[in-house]
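Below you'll find the structure, written out as structure tokens, and then a few comments.
Heads up, this is only part of the complex; the chains shown haven't been moved.
The letters A, B and C name the chains in turn, as written, and every chain counts its residues from 1.
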């Protein structure tokens, strides 16, 4: 399986996700934002970080970079594109995913473990998942998912919600919403479900010595699904 | 010329920052505030000296980059 | 502008210093030269009041690759790996503009580390605020925390530990000390010593603006009523540009084109160029018209004194300019050849074809003033006779609750949850433990770091306080299973021109030196911040110690959370019941006098070394050092972390229960072991003549102190976690 991780100026989880992809069997290439062509890939990952310093709006300037044209084409042709954290923000700004990520409700950066509930397993990201509820790590200042009333209706009608913030038993409620996201949304798909954006960082949980190991389960499953 | 633009959150988008500022001001004794809304302000200095053309350019910049029209509105408020 | 004595005084120079400048130059300096002298000779850059004493600190050791004198210290951790680290203050700017002040402090220390070729792998911070009731405290705290997070998070460097305290002596002068650790291959360390003649001098990074002109002088002046006038010297940080600068520098460093490299910190282009020339014992010539400027019409004076952030100066091998420029172009950063090295041993500046400065380098560095200032020795305060009668009115549970929720003890999760502490994927001990721990990427090794200070002890008796703080740092590293290697220190004091404040400095440094020498825990880098005061009143003396240690196999790391019921809890080290200057005495009894606890360096070393042996043999399930708030406070934190309780044994001690539980005797640890290991552990402790007591047994749900006192884990958590959240919440 071939994957590509795009490095934008200010990306800072590009190495982390490279480590994770390789650990679970991907042949990964790093791709520079200023390149025009994507290498042949089964999966393209937009990593976390602070592309362009998160200035103006998170992801807004990265969404204009050269490589994004290729990413757009790739996605429109059904290619798998996954955005984590800042990558999610870039996908939203580039129009590949609906909605927008606003500043966290309590106006503070949050770095901690949370639980997320998988909503839709009918896609290559979560198909045959052993788990319904993952313990993942979040680290962001702008993860407060928002969209218009029409959009949210469409998202629900198309079953586009990927992950909800929940408690460890899968209850989706205000207490388990760390950042004020609409309907506790932690991740969404595009209509075709080949593009996924999510705030949590599975790549930070791939080793028993780290915050947890649910990320390993996610990546193992992902590569199996793509095979 | 220099074009000034104001970008504000759409009415139905929550503005937590404005809310906190409101509360803080309230706590400081500024008690008769109804609402505080926060937005962004840009001054764009362009080489274009024709006001119409300059404003049209800035309008385009706003649509293409400076605002996210899902949540924000913009308004050119001055040109000099 | 005419240069005269008055102008020199306005630049913060003393009359005789101005005279010395004229004598050294054998003429009156021009305005640019005066600016350069004032920047190089102020306290912040010249260490004129502290050098005399700092030279006594132990700075060598078998693991020390580079001690003080470079951008940061470097230690050897084996296998061609080295750790570069340093701590630095950004106190004054943070008081004026908490967000930007703290942010640029973090940015500055990271540059110090990556200038040496190291990729930053961890940040720490030590922050001190005025009394929580003071009207400025809350906003300062919020601004500083946002600033530290804003910069560090954007850089993608995890903030893994820190320290936060409140004391009214910081009401008008908060402290913000930032520390960074970086990892470098031992054979790829870069230094600031220029070498070779006619080598191009390169400027890279952000453009130069008018920001922060005279920032270094501000850091060397105290706050007074004229604080407003000092305002424009605050800089705005640009973490995005710094991230690009980091990547670009590391990319260039992968090759072999750099002769010397130096970040532009305090006093910007002035100190960076002069330091490189001075260390290389040569001259530098700069054409100031070549310096990338942000504003039009900047004068040589402004260009030389600007403290714009995110800039570096490099001496390159001839012919490598094009290749280097390509890298900086790729990262969208300015790159300019601005001068060359010369044999003149002078700093020569040109602007608009005119020579605007011509100063022998040694007059700025070696001939800078050094003072052996007057200082007053502090007497050891008399021990307080505490009336034990008053204990009868106290209930253990209430006291414990009060201590756990004390601002200086309570959980700082509200703070560190705003710092990205897991980015880079190697953080194996997050904030909230005794030390933060990160793996050395791709290896089995891990590095532990902790930052500590105890201003109250230092204030009560600087010599003991200085020793204590080094020991506390040592203990924090031991507690996570790391072998302590070296320290960095940030010495925050009042005015050196005040004999008492100067005395505090001298004796703290002496204590610090004694302890680090005895423990073989040398000082490899540091920073002095004087003039921390409001009007004439200095802050409590606050040396912050940043300790770094090595865990050879990260799987052997220890945490403080209790692990399993029925395990045995031991206290290592002797409990004598010293209450003077303890949190109990100050907070509960309202008794602020008396001596701090005594430090016994022999026991300290012996206890620490023995704990490491036990860890090596995998006997220790959890460990925590005993500090503020005594045994019961330490034990409560272990209960909270592990969500387990402990049933205490009745102590076979003659001292009172409050003395037993809350005294702050030094050199102690609490460890958890399994019953099966008790015999072996006891044997090792006895063989090493380590005093220990059996404290109790782990249970599932309550901290049971005596027949009458039983506290649930939930109550402990509540006491510990609510204060800061409530305080910041409204």
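The working rule: a residue touches a chain if its C-beta (ideal position, glycine included) is under 8 Å from a C-beta of that chain, and two chains touch if they have at least 3 such contacts.
Keep in mind that this is a model prediction, so the values were computed, not measured.
Treating the displayed chains as one copy of each kind, report how many of each the complete file contains.
Number of copies per chain kind in the whole complex: A x1, B x2, C x1.
In this section, only the chains that are shown with their structure count from here on.
Could you tell me the distance, in whole angstrom, between the mean C-alpha positions of chain B and chain C?
Going by mean C-alpha positions, chain B sits 41 Å from chain C.
Please compute the C-alpha centroid of chain A, do the same for chain B, then give the distance between them in whole Å.
Once rounded, the distance between the two centres reads 29 Å.
Nearest whole angstrom, what separates the Cα centre of chain A from the Cα centre of chain C?
Distance between chain centres, rounded to whole Å: 36 Å.
Chain C touches which residues of chain A in the complex?
For this pair, the touching residues of chain A are 9-10, 12-13, 15-16, 19-20, 34, 48-50, 52-55, 108-112, 137, 139, 141, 201, 203-204, 206-207, 209-211.
Enumerate the contact residues on chain C facing chain A in the complex.
146, 149, 153-156, 238-241, 243-244, 330-332, 416-425, 427-428, 430, 439, 554-555
Looking at the complex, which residues from chain A come into contact with chain B?
Going by the criterion above, the answer is residues 56-57, 60-61, 64, 93, 99-100, 102-103, 105-107, 146-148, 151, 180.
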